[in-house]
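Every protein chain but one is kept in place in this view of the complex.
The block that comes next holds chain A.
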């Protein structure tokens, strides 16, 4: 069982792996062949070299960004989840606030960052607020969708056997909404890294975003590439973390679409 899943994983992992390898090779070859200057487009080997020589400072900035991301993600997701539950359980609240919630999704949250800096200074607080806002919407909206899509037959069954409102919520609606909630969390995970970096661009003394701004003014394209790679890796890690938690929490055959193909074989 474990061996076959490992095998399967390997089989689906090698084609993209080879594709990336080919892409890097082509990149390297093109840079050398056309003699492109490093400040325009550094070759992968140059980026790797630079990354390893400035590893300690990159690591410091990465940790700072990671911390910011995790705090913002945790607060924003919790907040989104609580609001979704509250709106679902109090229909009046929902009919009053849900349309506003959907409308306010059109406000580009990131654009509020400069405003927040003016109001709350350049410390941790405005940055956390930005990430919280960015994470809040996808979690709240998809969790509420999950509640709304509760299976009618199951709902009728619970009512017929005399389940109380809280029992229906705890035993049916909440577990039913979990897959949908996790797809919101996955989106929030990627957004939160982006939110952190942008918040750092606007005003910070450390973090990957700050590092990028610094290197930009020095035209150190190689270091900017290293920073981009770190951002991608951070997003991926957070995404995987959410997926892992989903695997532990969501039971039975109804996980997100990503794992469905694996189970059908």
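Following the convention adopted for this analysis, contacts are C-beta pairs under 8 Å (C-beta built on N, C-alpha and C of every residue); 3 or more make two chains touch, one makes a residue touch a chain; residues count from 1.
The rule we apply is simple: contacts and distances are computed from a predicted model.
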Requested in this report: Name the absent chain as its UniProt record does, using one of the following: "3-isopropylmalate dehydratase small subunit", "Phospholipid/cholesterol/gamma-HCH transport system permease protein", "Cytochrome bo(3) ubiquinol oxidase subunit 3" or "ABC transporter ATP-binding protein".
Outcome: "ABC transporter ATP-binding protein"
Query raised in the report: So which of A:172, A:189 or A:204 would be touching the chain we can't see?
Result: A:172
Report task. Among A:154, A:214 or A:241, choose the residue that contacts the chain missing from this document, as touch is defined above. Result -> A:154
Report task. Could I get the residues of chain A that touch the absent chain, sorted low to high? Result -> 151, 153-154, 156-163, 167, 171-172, 175-176, 178, 250-254
